[in-house]
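All protein chains of the complex are present and in place, except for one that has been dropped.
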Amino acid sequence: MLKLFTRTAGLKDRQTHYCPGCTHGIVHRLVAEALTDLDILGNTIGCASVGCSILSYNYFNVDMIESAHGRAPAVATGVKRVHPDRIVFTYQGDGDLASIGTAEIVHAAHRSENITVIFINNAIYGMTGGQMAPTTLVGQKTTTAPKGRDASHCGSPLRIAEMFAKIPGASYIARVSVHSAKHVRQAGKTIRTAFAYQQQGYGFSMVEVLSTCPTGWGLSPVEALDWLEDNMIPYYPLGVYKAVETIS
Amino acid sequence: MLKLFTRTAGLKDRQTHYCPGCTHGIVHRLVAEALTDLDILGNTIGCASVGCSILSYNYFNVDMIESAHGRAPAVATGVKRVHPDRIVFTYQGDGDLASIGTAEIVHAAHRSENITVIFINNAIYGMTGGQMAPTTLVGQKTTTAPKGRDASHCGSPLRIAEMFAKIPGASYIARVSVHSAKHVRQAGKTIRTAFAYQQQGYGFSMVEVLSTCPTGWGLSPVEALDWLEDNMIPYYPLGVYKAVETIS
Amino acid sequence: MKSQKLICAGFGGQGVMSLGQLLAYAGMIEGREVSWLPSYGPEMRGGTAYCCVNIADRPIGSPLISDDADCAIVMNLPSFHKFEPLVVPGGRVLVNSSLIDEQSTRADLHAYYIPANEIAVTCGNVKMANMVMLGAYIKLTGVVSESSVMKAFGKVFTKKTPQLRKQNKAALKHGAASISDQVPLPAAI
Amino acid sequence: MKSQKLICAGFGGQGVMSLGQLLAYAGMIEGREVSWLPSYGPEMRGGTAYCCVNIADRPIGSPLISDDADCAIVMNLPSFHKFEPLVVPGGRVLVNSSLIDEQSTRADLHAYYIPANEIAVTCGNVKMANMVMLGAYIKLTGVVSESSVMKAFGKVFTKKTPQLRKQNKAALKHGAASISDQVPLPAAI
Amino acid sequence: MGRTLMKGNEALAEAAIRGGCTHFFGYPITPQNEIPEYLSRELPKHGGVYLQAESEVAAIHMVYGASAAGGRVLTSSSSPGIALMQEGLSVLAAAQLPCVVLNVQRAGPGIGGIQPSQADYHQMTRGGGNGDYRIPSLAPATIQESVEMMSEAFEIAERYRTPVFIVSDGMLGQMMEPVEFKKQKKEPSQPKTWALTGHQGKRKPVIIKTMSLVPEILEQNNQNLQRKYRDIEEKEPKFERFRTDGAEIILVAYGSTSRIVKDSIELLKRTGINAGLIRPATLWPFPQQPFNEISHPCRHVLCIEMNCGQMVDDVRLSVRERFPVSFYGRCGGVIPTPGEIADQVKKLLGER
Amino acid sequence: MGRTLMKGNEALAEAAIRGGCTHFFGYPITPQNEIPEYLSRELPKHGGVYLQAESEVAAIHMVYGASAAGGRVLTSSSSPGIALMQEGLSVLAAAQLPCVVLNVQRAGPGIGGIQPSQADYHQMTRGGGNGDYRIPSLAPATIQESVEMMSEAFEIAERYRTPVFIVSDGMLGQMMEPVEFKKQKKEPSQPKTWALTGHQGKRKPVIIKTMSLVPEILEQNNQNLQRKYRDIEEKEPKFERFRTDGAEIILVAYGSTSRIVKDSIELLKRTGINAGLIRPATLWPFPQQPFNEISHPCRHVLCIEMNCGQMVDDVRLSVRERFPVSFYGRCGGVIPTPGEIADQVKKLLGER
Amino acid sequence: MAKKITAVVTIAVDRCKGCGLCASSCPLELLKISKSTLNVYGYHPVIIERMEECMGCANCFVMCPDYAITIERTVHAGA
Partner (left out) sequence: MAKKITAVVTIAVDRCKGCGLCASSCPLELLKISKSTLNVYGYHPVIIERMEECMGCANCFVMCPDYAITIERTVHAGA
């Protein structure tokens, strides 16, 4: 019996622009595999956001639209309302989704837009050079929090999955991580489930993916995986926070 | 023993512009009384928002600033960062806070800005003529939901208190109502507690007040009280959703 | 035919807006150029709302009537104070005397005093006071016919039970009658 | 003194930016007008970063050097391809021959081949390859003195242990030495 | 179908439906609320989608998404709401996506007031979005023209693949006037092959974007846009002339102000003064021709706006010093009277 | 203190601290990130407050609140971020609150690119906020001038109670040049009696607002603003002339482009062509004087911008048809070379 | 020791908007909208009908959105 592990048809054959060891690439693969597995590549429209993943339209083998910073959920809403029978997803960073785009993502969930959101929480603004994000951990150093984030100055990080589980319009909310092969496999399943929710018309689904930014964190790619495990997971527990229905 | 119930010093002696029976007026009194009771009138700066209560700067006997639609929490942040020793509050409607101003209010809570937010949930846009708000109940008719809000079209109403209780930076989150004298008295105590949180430096406090809009709802003022009790309270349960500390 | 510029004003609930709309609609039905412009915005209840109606035979320029109204219909006291001064010399002011017990002091106007509320009650519905005033107005000016107004009625109102129709018609007629025996005060200019 | 326009290019980690800054700083210390302009933005790692340095005796106009560089210091192959064409006839190109094994084909340039990485290793730190190139450059042009560069060193770097200082100085010297016996190729124009 | 009496705002909404509008996204704001209210009621009956956005920022990006997906999309707002759309408008223009954006102007600056104004002329013609882009701005003066311009707006938007403004104001939006709806084209002239539909495994993925990190490519994109804008400047200027022949003074006004100016011209005629009107019906492209053709016996050009003087710069650029240009305006929601404008003219021409 | 070599962005940040900036609110965006990064490190050391906002929209309203409370407030962004601030800027202008807003321009439209550009000229001079307001825009050409303009900006902002723009770009922001910091005034000249402080039971409550539902009052507010703007137009225009005496052609350029143009003028001189430069150092108010004073032997005015032609309208309005005005520009982040500009000049003047 | 409470309820007629919230909250139903009076703003104000029965519970004060009601409540010791 032969099994082949190779680039999925959901991805174009192209070098990515990501830094070495940046886990954006892993999540791209998981999304692309989910779309391929569910056989919806040709039926999918993706909304890229502003952040390191803005160029993801160069990688996903589906129709894609670039959204202004934070607005991908509004853009996805526009797309989905024209094509209710297509699969629509956004792919957003934590600066994009949890900071400038807070209103848009909350209201996509509120309206129960039948879209899937892939939310990359890497606790930092990667693209612009490592500034503080709303998800930056207390004590974590960034270029705009040179002494580390100080909760007495700007609070403690937002927990997006927990918050969104409280929005009535959300159907499926989960948090996963990609810091180890085991977790990557679990993340893949979760992302597939989120898309299945959309396929079956349950409304808003979101997967928060704890991800690394070795460049922004000033760590080697492998150190970054460990840092994620040791620091992010305790503050951002993994799991399914809401699931209105048990589907596969 | 003589007790006098009369206009508090926290309010200017002026006719309000509100519709007959609009409970904005009641909440104004509660806020003004809380500031008077805590003896902080001269030390307080209020941020009015865009909505029927925009003119509240004509009524509160404190320094006031008008904020653009949805931005009062950002304005309050600016004020508070200049005057950390002053009491700063916002007074916002549900269109203002829960719709256009979602990002600003979430991030004021996220940063744990040491301000107090009075959030008037009247399930509608009063000022602009009764359009749908994110808090409009399913089935409720509005000028932009002429057949009543349809959850399959635009989701179910946001529950702000529940959501904000999940934000680590929030210190005190409660929901009250003003549909009966008993509830008004309870609301007054709760609002005072919220300001006390700020006085004692606990960070972000918010009181969601279920309120009526007889004009927007197309009901008489007294019918509106009943409608609130019968329809809003079941969906928006009253109570304290978060309190990091027990203070009086 | 002569063009007409009318300002029509009163409390929020007195139906001044629909009075104006009916008139404009009737004018349109008669093939004339018309415009209707409301005051708008979050009026404080108890404040005054008003509208401007133009009826003419050439395209209407400004729909706003600033200082050259041919007629003002005023349904409450603040409106009387605000709009009487905007009527041109020789013009008319129709005063709802049920709520306004002042009289015009302008010698250059024709003033008519119509107890519209009372008349409306006799027509079966106090809400018809606006129609009473309209009846008087079209009788005085002849700018549109009663039948055009009744046709317009079908267009402007969504609720139009036969009973309402009947009350309406009665109000128009009683309004017209109410001034048939009135010598406009001051008598002449 | 003659003005100098230098483009300095290489991979992200090769220190081309600080090479340029040191030079500009040294120029300023010597009382001259200077400017330093980096390429910026989210470069794909493995891409090429570069900076432009102007040293002159009158205020610097454009800090960008588009097609009239007096010299290009190139630390990797893509830089060599991109920037060699921008040097004016009679200008210089300093090539890091540790990583670039091509040679200039322009007959109108003075080309110098410096195995900067290897020389840097002999100075104790492969990261000093940029200083090797700078040493060669100031030796060739005399645009600033070595001591000004060493003074600038204190300003540009936040980390400045005595050991780094020593390695730095050594690299500058070895760089200078590396070209002392080189006949620039092609020999003459 | 005959004439019907309608509010300007509702007529625009009805015209949008008849013009084949498939999607509306917007956020309430006075004085344009009749538009979303009408559409929330009527658009679904025609198979269209009305969706209330959480803000104007969100609305314009929903428009972007829906337009990219091939919808015929409308949004509507008033002055401060349009200010919030500036980034989105720049994105729409850059991505070359069609849509119609209505501005029912109210008085500013800041929160300002809700009464009529034309103080968004700069906003409508020079934007506040970043970068080099322009947006065709149609400025109706009557409700009839409003409904005609609505279907024209969709056509221009799709022909040139650009957002298009319709510039109204609180007066035009709130007033009623007879209007007649003519048959309108509902379908785009060209198939939207560029739209997002999902590639269905049958073609290369479509990518809609505005970012280019390579300056030379971005310059190329800009040049393509500029070529389009020159084309629009050539073909799309619209204007009305009213009694300009033999006029000693030319008044320039657009939208509702132009109606008032017509009354002023009538008044002036009665006092023996021949005044004419040039009414730009497109603000960008600003019509050059009628200004080139101003001639003897004109002695003066007077620009009238409900603002503090914005269009007057375009008038100056078009008159090119051939005649003196002056400005008169009212602002803050104050509507000038025909009489005061006539007085201005008399003052300018010298007492007789 | 002597000269020090600094990045334009960092120099601006340092100048802000020395200029008494007490509060900074901003949101990251390339190519201005060095400014918030520097201030997050340094401002707290001077007792100031650095706070990262959740967006540019929030940032400008934090600025509004902090300015109203009496702070000396700065924000900084780049093109699309400034687009998002338009509503807030209109509010700040209307409320007459001082603050300084930095725009380190990048290429557009839309998300565009991150390389230098001047395509926000319209945005900087005509805004996209609603209503009639103007914002003084200072446009430095060197890093030295940047730091000088920073303290000037705070002074103008407080003197006139208005937001003030500093218009930079990716080139000026990212480059390093020697700079010298001179002693700066840190305190406002007049006490801010209008600021929110809490009335302490000692005075009437202060109310800061921009809404007026009564048109006559709002018109009055507008007229007050306009009076102030006329005052600024009279007193604050700034410009540089470079070799304009005896020039056959006058080039007009601002900011970093003006530096390149100076090189072109040098090149042209070598070929025997006398070209001069007018460099507006304020974009609004746009300097009229140097244009009025252009005279023989000038035959032509050529406006050079890193965009598709925006300032050229102001140049035309100022030259008033006395000379032909042309435009040359590059865009998308492409920076013109001194040589290509010189070639344009030669083409215009005819080959020799 | 029983206490007797008396209360004087004053209504600022021109502030009252006739909304009826006070009346609906009075446990003794002492307040009524006066259909026959119109205040300066055109509202029918509320009136108190049997003041002597009022027990000064202040519900009406608490519910009035327009600060139109003032109450002087006196608690008389003994009986």
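Note that the chains take the letters A, B, C, D, E, F and G in the order they are written out, and that residue 1 is the start of every chain.
Please note the rule applied: contacts are C-beta pairs under 8 Å (C-beta built on N, C-alpha and C of every residue); 3 or more make two chains touch, one makes a residue touch a chain.
Bear in mind that the values here come from a model prediction, so they are computed numbers and not experimental data.
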Candidates A:Ile167, A:Val184 or A:Met206 - the one touching the absent chain: A:Val184
Residues from chain A at the interface with the omitted partner, ascending: 1-7, 11, 15-16, 18-26, 29, 180-181, 184-185, 214, 220-222, 225
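We adopt the following convention: only the chains that are shown with their structure count from here on.
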Farthest chain (mean CA position) relative to chain C: D
Rounded Å distance, chain F centre to chain G centre (Cα mean): 61
Chain B-chain E separation of Cα centroids, rounded to whole Å: 38
Chain C and chain G: spacing of chain centres that average the CA atoms, whole Å: 40
In chain B, residues with contacts to at least two other chains: 19-20, 54, 66, 68, 99-100, 102-103, 106-107, 110-111, 127, 134, 154
Contacts with two or more other chains, residues of chain F listed in rising order: 30, 51, 54-55, 57, 80, 87, 91, 110-111, 114-115, 209-211, 213
